[in-house]
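Have a look at this one before I ask anything.
Only one protein chain is missing; all other protein chains are in place.
Now for subunit A:
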């Protein structure tokens, strides 16, 4: 049987660079021109199948807007295996912001985290402010993966996620990678709150 892996992927980047749109394209192959800030989705999942038929399931965490006023909780970075730091190729300032997020990741996240720098909105390349050379050079200096995407047309989107999947250290099946996922799953050491209690004979329920 082919192997399955699960990883937590966090999105970072300035507001309005297209983080949510990127994920929506990757997960549902949809795009919405007038997308409001993310509401209601705790996280999305999408699976990538690699050449050797092993599958990598991404559990993708969106910032839910908490990045806007430097209020992203440490929980967000906790046990993240990979991060996509998004900038808008038509906004130089958004690359500056991406650099800040990358420094934050290097400070807060696990040192083994795989980071991809992603220049979004290539459909607007007529208004390009950030050159490919500049971004690629920076990514190389920092040891990051790099790619450009358009959430609107879908260009480069699956490529960047697949590249991340290939780069992740597929050393152990997910079941034994305690802590790399945020959801209770079989084989984890913790306790599952949702499970029904196993009542003793007699008064099993709290009736208060």
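The rule is simple: contacts are C-beta pairs under 8 Å (C-beta built on N, C-alpha and C of every residue); 3 or more make two chains touch, one makes a residue touch a chain; residues count from 1.
Just so it is clear, contacts and distances are computed from a predicted model.
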Worksheet, complete the sentence: Given "Glutamyl-tRNA(Gln) amidotransferase subunit A, mitochondrial", "Dynactin subunit 5", "Rab GDP-dissociation inhibitor" or "EFR3-like protein", the protein name in the UniProt record of the chain not shown would be "Rab GDP-dissociation inhibitor"
Discussion item. Which candidate, A:12, A:48 or A:64, sits in contact with the chain we can't see?
Written reply: A:64
Practice prompt. Considering the whole complex rather than only what is displayed, give the residues of subunit A touching the chain that is not shown.
Written response: 37-45, 64-66, 68-71, 73-76, 78, 108, 179, 182-184, 188-191, 193-194, 197-208
